[in-house]
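This report refers to the structure that appears directly beneath it.
The other protein chains are all here in position, but one chain of the complex has been omitted.
On to chain A.
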Amino acid sequence: MARAAGSDHRGGTLRLTAASSGGSLDPQIAYEHENLQLEAPVYDGLMAFPKSAPDRIGDGDRPIPDLADGPPDIRDGGLTYVFHLRRGVRFSNGQEVTVNDVAATMRRIFRVNSPAAGPYFSDLVGAAPCLNGRTDCTLAGGVVADPAAGSVTFHLVRPDPDFLYQLAFPQASIVPADTPGADTGNVAPPGTGPYRIVSYDPDRGLRMERNPYFHAWNPVAQPDGYPDRIQYDFGLEADAEVTAVENGQYDWMLDMPPADRLGELGDRYAARVHLSDMQVVYYMELNVRRPPFDNPAVRRALNDAIDRHAVVIHEGGPALALPLCGMLPRGLMGYDPACAYGRGASADHPAPAWQGPDLDRARALVRASGTAGQAVSIVTQTSPVAIAIAGEVRDVLTALGYRVTTRAITPTVEFSYLQNTGNDVQIGFTGWESDYPAPSSYLHTLFSCDSFHPGSDNSLNMSGLCDPALDAAMRAAALAQMTDPARADALWRQVGRDLMALAPVVPLVQTRRVDVVSARVGHVAISPYHLLLIAQLWVR
């Protein structure tokens, strides 16, 4: 019914604007949010996160079959995944999608040095020799295509509970087997989605038109789009983008509206503003191997003392951020609003939500630790919000009796800087948004022993926490998530509480996104993973 009504809205040109382009269009290379979002209606993988309106998809953060004609047959205790390819699907160049394309795409992920290669597919049999980007990478024994049966079999060296999430990640989008084994840059390889990218100039704009060979095989995984054409222009600053969308010169803007335009948008254009949760968690990482945060009491004291409401205000207020007491964002399996810290809360009796700071208890903890008077250096980013939040933390640490300095580093450098133990960071402000919406991609990635690599810029476990019991609990929760989601949810909640009992971080806030559309736009659909679904917008 909804589709039938929507068919009246098919057609027209959707006009989008962004400050700059998102770089390479190569689906195995593209990593910026901008290109991942705009390529969602261009490419498909064996699995996908739903790309339809949330009212039709229910649980929007679980991977579902896309080019695969059903869920895989998982054998050998999670070491083997057998997929059957959907028949009759064609690329935008008219070529039919075959299992050889799937196998070639998996090899291409390694050949082009995709950012997903090492982190997500290194557990494939035969992946080890491919990880240095060798062009003769064959993944022998790892990905086996059977054209007669129309099946592709993946063999892993060890079970990976997130494997289906990783196959749904856009960098595993299937492209033709003859796609060059190098970054295609400004040229988009043919895809299977309802649109194809017909022109792209990273300095000026991008144009998408309908893929003439597309038919909707699964309206949840990859629905048909509404506009006939999508024109994406680059170059306006966020301030000018707001004005252009308000005036109807563009239908949607990628960038977040500047803080000083929010009041105007809320006052005059509330019906055209759409708020949605982002899966971004901002937090203070505490180095558990350096004083004073090597003392758990100090880490708990800071969790008690930080005023998360103040951080919410720095992030734009309650409309744009919500306080967090754990490291999983709202909307994700295992999310727990309960708070073990702050006023009226304790580890044994968590408050149902953040109630406010408890400075008295924090002072008592610091007094008992005997660390008051020590020097603490906060590392933060150079953005005004990050500096303001670091200032808030500085004031709290000063009130607790420490001698505090703040150092601001450009955001692109800071994230690596915090990771390297050689930099002796004591406490740093940072944020994390996972590539795919699985709890392990937050908790395991950021706090497992596997993620701690001393002396490396690539050590996502910035706190240096290594707790084998916590690691075992995370493995158990991850294994449960594909077979028993309810149990997995409970297990991940417990992992979150165990983690916060160790307090290697101070979770601060989860932010929300503001999408502004023009007056002519209808059917605004926002998915938890793909954000605003641009192909689902009506422009007539």
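The criterion applied here is as follows: a contact is a pair of C-beta atoms (placed from the backbone, for glycine too) under 8 Å apart; a residue touches a chain by one contact, two chains touch by 3 or more; residues count from 1.
Here is the rule we go by: contacts and distances are computed from a predicted model.
Engineer: One chain of this complex is missing from the view, so tell me which of "Co-chaperone protein HscB homolog", "Pyruvate dehydrogenase E1 component subunit alpha", "Inactive transglutaminase family protein" or "ABC transporter permease" is its UniProt name.
Structural biologist: Answer from the record: the omitted chain is "ABC transporter permease".
Engineer: Using the definition of touch stated at the top, determine which of A:285, A:304, A:358 or A:392 touches the missing chain.
Structural biologist: Among A:285, A:304, A:358 or A:392, only A:392 touches the chain that is not shown.
Engineer: Hey, which of A:16, A:124, A:177 or A:514 is the one touching the hidden chain?
Structural biologist: A:514
Engineer: Determine which one of A:266, A:352 or A:422 touches the chain that has been left out.
Structural biologist: A:266
Engineer: Going by the contact rule already stated, which one of A:316, A:437 or A:507 would touch the omitted chain in the full complex?
Structural biologist: Answer from the full complex: A:316 touches the omitted chain.
Engineer: One chain isn't shown here. Among A:128, A:198, A:275 or A:472, which residue touches it?
Structural biologist: Going through A:128, A:198, A:275 or A:472 one by one, A:275 is the residue touching the chain not shown.
Engineer: Contacts of chain A with the missing chain: which residues?
Structural biologist: Given the touch definition above, chain A has residues 259-260, 262-267, 270, 273, 275, 307, 309-310, 313-314, 316-320, 387-388, 391-392, 395, 514 touching the missing chain.
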